[in-house]
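The other protein chains are all here in position, but one chain of the complex has been omitted.
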Amino acid sequence: MPYQNRVAVLGAGLTRFMRRALETPKELAFEAAKTALEDAGLTIADIDCVVSVTAPEAFDGVHMNGEYLADGAGAWGKPYMRTYVGGGSGVFGLVAGWYHIASGHFDTCLVVAEEKMSPALPHPQGAFNAIYDQFTERPLGVNLLWIFALEMNRYMQTHGIPMETFARVAQKNKRNGIDHPSAQPGIAGDFTIEQIMASEVMAWPVQRLMVSPISDGAGAMVLASERFARRMSRPPVWIEGVGWNLDTSYWTNRDLYYPRYLEKAARMAYEMAGISDPRRDIHVVEPYDPFAYKELHHLEGLLLADKGQAPRLAEEGFWERDTAQGIPASPSGGLLGVGNPIAAAGMMKLAEIYWQLQGQAGPRQVKREVRRGLAQAWGDLMQVGTVVIMGR
Amino acid sequence: MEPFSGTSLTDHALVSGEVLLSFWQPKALYRWDAGVAISAFLDGLKAGKLLATRCPECRRTLAPPRVFCELCFRPIGDWVELPGAGTINTYSVSYVNWDATRRRTPEVPVVVELDGASPGIGILHLMGEVGTTLEEITGKLRIGAPVQPVWKPAAEREGAITDIRYFRLAEG
Partner (left out) sequence: MLERAAIIGIGYTPLRPVSPEVSFRELIFEAAVKAYADAGIEPGQVSTFVSVTEDYVEGTAIADEYVPDQLGAVLKPVHTITTDGITGIASLVMQLATEQLDIGVIEGHSKASNIVHPAHIEALALDPIYARPLAFHPRYVAGLEMRAFLEATGNTEEQAALVAAVNRRSALRNPLAAYPANLTAADALASAPVAEPLKRGDIAQPADGAIVLVLARESRLPQLAPKCGRPVFIDGIGWTQDTPNIEERDLSRAVYAEKAAQMAYRRAGITNPTAQLDFAEVDDTFSYKELQHLESLGLARSGESGRLLAEGRFSPGGALPVNPSGGHLGCGYAYDMSGLRSVLEAALQLRGQAGERQLDGVRRGLAQSWRGLPTATGAVAVLSRQ
């Protein structure tokens, strides 16, 4: 039975995504929160509680980052918590906001996602070295790209997927991103498959134009209970299902070719939403795409394609924005086309589904009619799936 | 839609002093307790042995070893010595250092499924003796290929994962 105690989305706001922002993390959080409140037609006084999400503390170089962000996020004096599940945090923010409202404890909740990666020196990627096991992995001189390259190779070779197919995902998302007002300069664009295939090898099989960039940015959404939402003039979008799941941290003991944690998270959300056939009932999807292969990998985990079949569907144009028969994937441009301020990128995906359902996505509006959409994020040691389904 | 708020800075703005910056070097140092399982594992490496544990319930042989089974949620007391050899589960050819600088010769991280451990149970390590160019390396390596460890000499081993210098393709 679908979940009855519904939670509404009343508004969304994003900053631009930038390689280096002038704004401090607090200021980025403020800009996004203020935009979301304005979009919802509310002020901070209408907000009962606040959730913030950011990924590792080491980007900002601030310990107790949630506290640091509190005033920028509009949380001063309010019940407030910072939740995190690594790269899955952005989408998880809405899960946390959902339980604040669905519990009956609060009528309104502001969810703020912020990531300022640029402060970390010599390079933000270094902040990620400490994600590996301190005894059995870090002494090997690790770097972040390894795990994704290892996963991509396993996925690619298990199913025999050609590199051109991954390049096609990057091409689609970078093209979609041209129309996104948050898009980071230099990231979106009309690239040929040849250009993408010829981009430099970072950690084979991962190539430059199939990886999302380092970014600064923030995003926010306003949630409300059904009784509060009914008082608003604009019809809301509803959160119909949420799911989250964490796999083992012994990642070298798993078969990386398939994201089983995501399937679990998706099934949790589908069940809550009363969805028995996601390929029929999900009309637009924002899968997490920090790497081109991840979009396809995630579409399989979301059960929107059979194992190993998402690449074939990509070749047929099934995931394109203007598809008539397929399911548009990453119409926003995704992380590959808009940028990847980690937690804020997840919020960007949620905002896209919200705008698509409201018919407010402008040049990015998908061609087919959409009544229900799904946003998803992923992170940690390639082990967490977070899923939110929204409908109108 | 109009572009959203946010002020993008150029590299020049940072180095020219156009914007002011505040620097801080964190003094974040840790001495982690390795505990029962990993202490024994590291001691084993120092002695030139690759140790694993075996869950009495699900019968999985696990590496890196642990003294509890995360799936059966029960304690584990059985230790086994693995031969050290294994097969490639997946690999990469990495041209990027952790600080995003570029490497002239690539590193080859690998997940090795260990012989004697349960199927799919592997550890992260590096491949060696596989060449220096992408074409050469991807030409030599394949998923499922047998590999064997190259140990440091006993006198140089210190009880660390790096006591195995790297894995190389098995002969023949």
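Chains: A and B, in written order; residue numbering restarts at 1 for each.
Following the convention adopted for this analysis, a contact is a pair of C-beta atoms (placed from the backbone, for glycine too) under 8 Å apart; a residue touches a chain by one contact, two chains touch by 3 or more.
Since this is a predicted model, take the numbers as computed values, not measurements.
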Neighbouring displayed chains - absent chain, whole complex: A, B
Touching the absent chain when the full complex is considered, from A:Y80, A:Y257 or A:W319: A:Y80
Contact residue for the chain not shown (choose from B:E18, B:E57 or B:E70): B:E70
Touch criterion as defined above, residue of A:H63, A:R234 or A:R371 at the omitted chain: A:H63
For chain B, the residues touching the chain missing from this view: 22, 24, 26-38, 66-68, 70-71, 73
Contacts of chain A with the absent chain, listed as residue ranges: 3, 5, 24, 55-58, 60-71, 75-87, 92, 95-96, 98-100, 102-105, 127-131, 134, 243-250, 260-261, 264-265, 268, 272, 379-381, 383-384
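Assume only the chains that are shown with their structure count from here on.
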Sites on chain A touched by chain B in the complex: 13-23, 28, 31, 35, 61, 122-123, 125-126, 129, 132-137, 139-146, 149-151, 153-154, 157, 181-182, 185, 200-206, 216-217, 248, 250, 252-256, 362
Residue ranges of chain B in contact with chain A within the complex: 1-11, 13-14, 19, 24, 26, 30, 32, 34, 38, 41-42, 62, 64, 66, 70, 89-100, 106-107, 109-111, 120-126, 134, 138, 143, 160-162
